[in-house]
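Only a single protein chain was left out; the remaining protein chains are all shown in position.
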Amino acid sequence: MPKPKSFKLVEIVRRFGGELAGDSTVRISRVAALESAGSSDITFITQARYLPQLRSTAAAAVILGREFRDATAVPRIVCDNPYAYFAKVSRFLNPPPAVARGVRKSAVVDRTARIAKSASIGACAVVGKRARIAADVVIGPGCSIGEGVVIGAATRLHANVTVYHDCVIGARCEVHSGAVIGSDGFGIAREEGMWRKIPQIGRVVIGDDVEIGANTTIDRGALDDTVIEDGVKMDNLIQIAHNVRIGAHTAIAACAGIAGSAKIGRNCALGGAAMIYGHITIADNVSVSAGTLIMKSLDQPGAYTGVYPFSTHQRWLKTASQLRQIDELAKRLRALEQDAKRAERNKT
Amino acid sequence: MPKPKSFKLVEIVRRFGGELAGDSTVRISRVAALESAGSSDITFITQARYLPQLRSTAAAAVILGREFRDATAVPRIVCDNPYAYFAKVSRFLNPPPAVARGVRKSAVVDRTARIAKSASIGACAVVGKRARIAADVVIGPGCSIGEGVVIGAATRLHANVTVYHDCVIGARCEVHSGAVIGSDGFGIAREEGMWRKIPQIGRVVIGDDVEIGANTTIDRGALDDTVIEDGVKMDNLIQIAHNVRIGAHTAIAACAGIAGSAKIGRNCALGGAAMIYGHITIADNVSVSAGTLIMKSLDQPGAYTGVYPFSTHQRWLKTASQLRQIDELAKRLRALEQDAKRAERNKT
Partner (left out) sequence: MPKPKSFKLVEIVRRFGGELAGDSTVRISRVAALESAGSSDITFITQARYLPQLRSTAAAAVILGREFRDATAVPRIVCDNPYAYFAKVSRFLNPPPAVARGVRKSAVVDRTARIAKSASIGACAVVGKRARIAADVVIGPGCSIGEGVVIGAATRLHANVTVYHDCVIGARCEVHSGAVIGSDGFGIAREEGMWRKIPQIGRVVIGDDVEIGANTTIDRGALDDTVIEDGVKMDNLIQIAHNVRIGAHTAIAACAGIAGSAKIGRNCALGGAAMIYGHITIADNVSVSAGTLIMKSLDQPGAYTGVYPFSTHQRWLKTASQLRQIDELAKRLRALEQDAKRAERNKT
């Protein structure tokens, strides 16, 4: 491994802004967490509860907000949004590995596909008829790109991604391995005791700056398209059904599922394993807690939760058994209330 | 894109039956949703709540049930099951894209495998020893077909599907990308503080007309086989554990999971993220709601649910905290009831 390049703290500030406090000539070459940072590392702090670790950090420098400006003597960059600042420094010190341009010899590209010269098509990747791959796109090894697919500039598909025919992916997206884009929606009609498949003839249309996690699946629309707007961030193992629309800059954690034709607003946050019914509408700025099932439309922003609180198994046996009889409890309570009322009446 | 072929409405009725009302010579070339249909599109309606959209549709023709026969003057096909009729018309107007027969040059097929002449083996697909691929089968790019696998006529595997050794898939099935069929079941035995793997020597045996969604996993049996009967339809990201049996014509929505050795009846419907315990039996015609965990056998048909009702996070904090103390509530209620009874006794 070659020695990593290092930069003076002042060079970082010149490039990304912020106020420099302490020794501006300290050199940094890596980013690291508060606890594991060493003498050539820059770290960050965003919450007061990490102040003890800040006091004992061995980091060369730290990125922090104004409120922590004087909490340390370590050379530091003071800024408004330390986490976002840290993200930029980390990207600067850890550029994505260079990928060789051009089509690997073992890739199979249809002669009617149009591949930008600066794009990279990985080993054993397959690109179908009339696909259009823009500049600086990276298609990983083993990917399958269907007929007529369009992929925008600087988008990266990691290894073994599948994109079905005619889907559209915007610019600067990142799609992780095993993701499947454009599989058939689950459209079936009952006829004489059997299921008849409804052809799924819509597409998946994905905006710019979207991230899609590993093994996430996004189904094509039944008639109209499934739409993922700009800046949406999705984690792993998420299911997006046919004709869903996800508003711009919404973030979805792993294992979540959104059923058919649901419309999710902009700037929403869905927690892990959150599930959304089909054919409902979620307003902008809604936050759904992990493990929560949303069964009807939400027209107000805010945080929503529905999770059975865990306990020891023994205690759960009791609460679950009472919950099963809760309408019995309610009836008995009503009876007592009526008795009390009757007693009251009799007294007067 | 070539101009799509068009058909007179009367030609559709001649082919698929139903009663024609209105102008029989109107030409249609595409299917579309009520709201987005244009002047060469045929659409459908199945529920009264969409009647307003029917009134304003720009569609050339509409498929509907007898109850809506006179709800529009648009040329129309009146039939018993409009959704299934629509499915047939859609398939007629949208035939699956033709796939070139034969084995792509980059595919790797063992010389002992038997591939029907009319089958198609995609680029970079791998077919193992003694596999048997029937007529009109399509194996997508990047698929891996293990040793001894048998695939029935006209079945289609989309790109990047994996089928482990000795599994059997019936005729006219469709398997979506990333699906894994025949991986080892989760069989482990505790021994001296470690886990010893139980070899999984059963197979997966899948009937005819089965659909399997993207990234769904079906484990092989431990000793006997895992069995998926005819006509089962499965959505994406579903887990089917070892030795499960799923009855014919059952439909399973995305993110559901069925644990080992569970037996699911025929004509069941499992909602999204429904979870079924291992070693239990579910009767025919059972419907399990989305997000519901079934912990014991169900011997009666019907609909079953178990979901914590969501609310705002603030309200949830209150209900969850009371639920945790529900047996305390029940005790206090019982105390009041006993006091009341005692008071009653003292009065008399």
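Lettered A and B in written order, each chain numbered from 1.
Definition applied: a residue touches a chain if its C-beta (ideal position, glycine included) is under 8 Å from a C-beta of that chain, and two chains touch if they have at least 3 such contacts.
Small disclaimer: the values here were computed from a predicted structure and weren't measured.
**Student:** For the chain that's not shown, point to the residue among A:S120, A:T155, A:Q200 or A:N215 touching it.
**Tutor:** Spelled out, the listed residue whose C-beta touches the missing chain is A:N215.
**Student:** Determine which one of A:P75, A:G140, A:G182 or A:G221 touches the chain that has been left out.
**Tutor:** The single option touching the absent chain is A:G140.
**Student:** Tell me which stretches of chain B touch the chain missing from the display.
**Tutor:** Residues in contact with the chain left out: 106, 108, 124, 126, 142, 144, 146-147, 160, 162, 164-165, 178, 180, 183-184, 186, 188-191, 193-199, 201, 215, 217, 219, 223-224, 237, 239, 241, 255, 257, 259, 273, 275, 277, 289, 292-295, 302-309, 311, 318-319, 322-323, 326, 329, 332-333, 336, 339.
**Student:** What does the interface between chain A and the hidden chain look like in terms of residue numbers?
**Tutor:** Answer for chain A: residues 31-33, 36, 81, 83-84, 86-88, 90-91, 94, 97, 104, 106, 122-124, 140-142, 158-160, 174, 176-178, 209, 211, 213-215, 231, 233, 235-237, 249, 251, 253-255, 267, 272-273, 290-291, 307-314, 316-317, 320-321, 323-324, 326-327, 329-330, 333, 336-337, 340 touch the chain left out.
One rule holds in what follows: only the chains that are shown with their structure count from here on.
**Student:** Using mean CA coordinates as chain centres, what's the chain A-chain B distance in Å?
**Tutor:** 25
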